[in-house]
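I have a structure here, written as structure tokens, and I will follow up with some questions on it.
Excluded from the complex is one protein chain; the other protein chains are retained at their positions.
Here the chain labels run A and B in written order, and each chain numbers its own residues starting at 1.
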Amino acid sequence: MLRFLIRRIGQGAVVLWLITMVLFALFFIAPSNVARTLAGRQASAKTVALIQQRLGLNLPLWRQYIDFVGRALHGDLGFDYYHQVPVTTIIGQALPVTLSLVLGASILWLAIGVFNGVLSAIRPRTFLDRSLTVFALFFYSMPTFLLGLLLLYFLYFQLTLAGFRIFPAGGYSPLGDGVGAWADHLVLPWLSLALVSAAIYTRLTRGSMLDVLGEDYIRTARSKGIAESRVIGRHALRSALTPVVTQFGIDLGALLGGAVVTETVFSLPGLGQAVLSALNQQDEPVVIGIVLLGSAAIVVANIVVDVVYAVLDPRVRLN
Amino acid sequence: MSNNADSDSDRPVFSSPKDAAGDPLLRLDRVSKAFPVQSSKLFRRSRELVHAVEDVSLEVRPGETLGLVGETGCGKSTLARCIARLYDLTSGSVIFDGKDISYMSRREMRPLRREIQMIFQDPYGSLNPRRRVGSIIGDPFAIHDIGSRGERKKKVQDLMELVGLNPEHYNRFPSEFSGGQRQRIGTARALALRPRMVICDEPVSALDVSIQAQIINLLKDLQDEFGLTYIFISHDLSVVRHVSDRIAVMYLGRIVEVAPAEEVFECTRHPYTRALLSALPVADPDAADRRESIVLVGDIPSPTHPPSGCRFHTRCPKARPDCVRINPELEQVFDDGAEHLTACLHPLALGEDMSLARPQIEDSEILMAPRASVKSPGGTQ
Partner (left out) sequence: MSLSPTGPAAAAETVEETEGKVIEGRSPWLLGWQRLRRDRVAMISLVVIVLIILMAIFAPLATWVTGHPPNQQYRQIGLTPDGLPMGPSSHFWLGTDDLGRDIFVRIAYGARISLLVGVVATGIAVTIGVVVGLAAGFFGGIVDTLLARLVDVVLCVPFLLVAIALVSITGPSLTITIVVIGFFSWASVARIVRGQVLSLREREFVEAARSLGAGDARIMFVDILPNVLAPVIVYSSLLIPVVIVVEATLSFLGLGLPPPTADWGGMISDGQNYYTTAWWFLIFPGTALLITTLAFNLFGDGIRDAFDPRSDQLLK
């Protein structure tokens, strides 16, 4: 098991390293006028050159890269170009927002998805099943941003017009200011992020559950007189959930993308917003730092998923 | 002997297998094949070997049918693939028609592929489900670039008729045929280039009994018509008895006995062969009661760690101490002819009743089994 873990971590490190190289290469290709923007339109070439030097932009690329990697390994991701704020600080401020969003949404979607999927599977082809399937298909086809906007329109705008001001139009309220406000601001974002994935997981769970329920050992369990709820809960669910776990690992990558979009729609000052505005300003260190963090998170999540999978199924370890 | 690239009609036809004299068509000389396997323990990536085929020496004469029998896992399929050079040999040599093909590259083997063909066991897996039957049978022609498209189609349809299929089903897919028909398709494909030797790897094992007879008869008819040489592999001795001129018995990757077909049945020398025979169903219930019944204890040992000395000693009722040390070679025993070879230190004499035998070693599964494995003739325990 240890060997397996080390191998996966090694792979993850390689991935991260490759990503940094790609990012650096990308920014190298891009025409960068950061120094000029900072200096202002009237500045002389000399000032611009000075700023470039200050920011370390005139060093050869490989030198910049090595400097970056060296510092990064010490936990220093550099400073943003415009305000000289440490990137780690920027990330630190934005992270709780994104985390609240992402964690809440994933719990929500797993719960909804699996629950609906199981419901569908134990009452196949009934009206309940069919309507759940239709719902799943409907939300599955919806882009996250569109869902967010529709939620805003119906659950904020129309409700408010009707006199029920339940949800705000956006923005973030830190946890420290009260759980109620925090949750209130996050419900719509959670829903818009979660419902789409919930749809996917409903279908996935349903299919997987149906497969498992058709297996012989379930039939045996039933014939032994075990209560149906136990049959489903203890025996069937465990096997049925394996593909769900796998899928979850894959989805973590998409999750970050969805988070970016949701933060934009609901004006949440999270990592997504940060990276978008940094990109518009060509604020390299911030972009690289955040993308790196995102990739690291995905890599770690994938490793965790793999480990869980390997625990469930020892054959995986030997691959 | 030169191979004519596109003529397939001027091959010599042997009138009868026993008339064929001269050099063997195929000679195996101490052929071994081992596969590396990953240890199932988590950390030790030790290179263990599965000894699928060990030290096999055989001859096959032109026009004859050599039956190859053994339990599942004894290595017969592996041996077949070694002969057909689908696998590389670990050691030893395969000599076909005087040519050493043991280590030929794929390119060198290509022309020889027309001479050696295989019919596979699984009628459902050996045909590509997404290709039409005509295309499948015509594959050999396409691969070796023989004839124009029209000519190929004609040849394919002739082949279909030859094996008993309706040539108008040229465009159908394998899924539209029954198991027996699919084996006919596989047979047609194997015969397309008029090979000299056909290796039949359990061709009827997956078929219903009534269909088995048809396919076997088909194979025999084809052999007569085209002077084919067969290696017929099966785990079913009764089937093999029907088709073979000579029979070789395999156990755990080694040949334990080889003899003309009837001698294997009437003059059995190796205890394992005797056990196999005793498992055959006999029609007459009285005769069935009267004969000895040997039930082998335990499973075939793991080919990764074969027993020392004679591979069979752990399950052999006649095991002696020297069986644990010495691995017997194939040789003539008692007063058998040169055709009958046995690999046993204590072969059975004519009429010897093996059910009375008791192993005289400690390392025997028979002794370690909870109940005695051997039933005395004529009654239950």
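Please note the rule applied: a contact is a pair of C-beta atoms (placed from the backbone, for glycine too) under 8 Å apart; a residue touches a chain by one contact, two chains touch by 3 or more.
Owing to the predicted nature of the structure, the values given are computational and were not obtained by experimental measurement.
Peer 1: From the listed residues B:Leu218, B:Cys310, B:Leu345 or B:Ile366, report the one that touches the chain absent from this view.
Peer 2: B:Leu218
Peer 1: Among A:Pro96, A:Pro124 or A:Gly207, exactly one should touch the missing chain; which is it?
Peer 2: A:Gly207
Peer 1: Decide which residue listed in B:Thr72, B:Ser91 or B:Asn128 touches the omitted chain of the complex.
Peer 2: Touches the omitted chain: B:Asn128.
Peer 1: What chain A residues would touch the chain not displayed?
Peer 2: Residues 11-12, 14-15, 18-19, 22-23, 26-27, 29-30, 137-138, 140-146, 149-150, 152-153, 157, 200, 204, 207-208, 243, 247, 250, 253-254, 256-258, 260-261, 264-265, 275-276, 279-280, 287, 290-291, 294-295, 298-299, 302 of chain A touch the chain that is not shown.
Peer 1: Can you name the residues of chain B that touch the chain not displayed here?
Peer 2: Touching the missing chain: residues 81, 84, 86, 106, 109-110, 113-114, 116-118, 120-122, 125-133, 139-140, 143-144, 161-164, 166, 168-173, 175-176, 178, 180-181, 186, 189, 210-211, 214, 217-218, 221-222, 225.
Everything that follows uses one rule, which is that only the chains that are shown with their structure count from here on.
Peer 1: How big is the gap, in whole Å, between where the Cα atoms of chain A centre and where those of chain B centre?
Peer 2: 58
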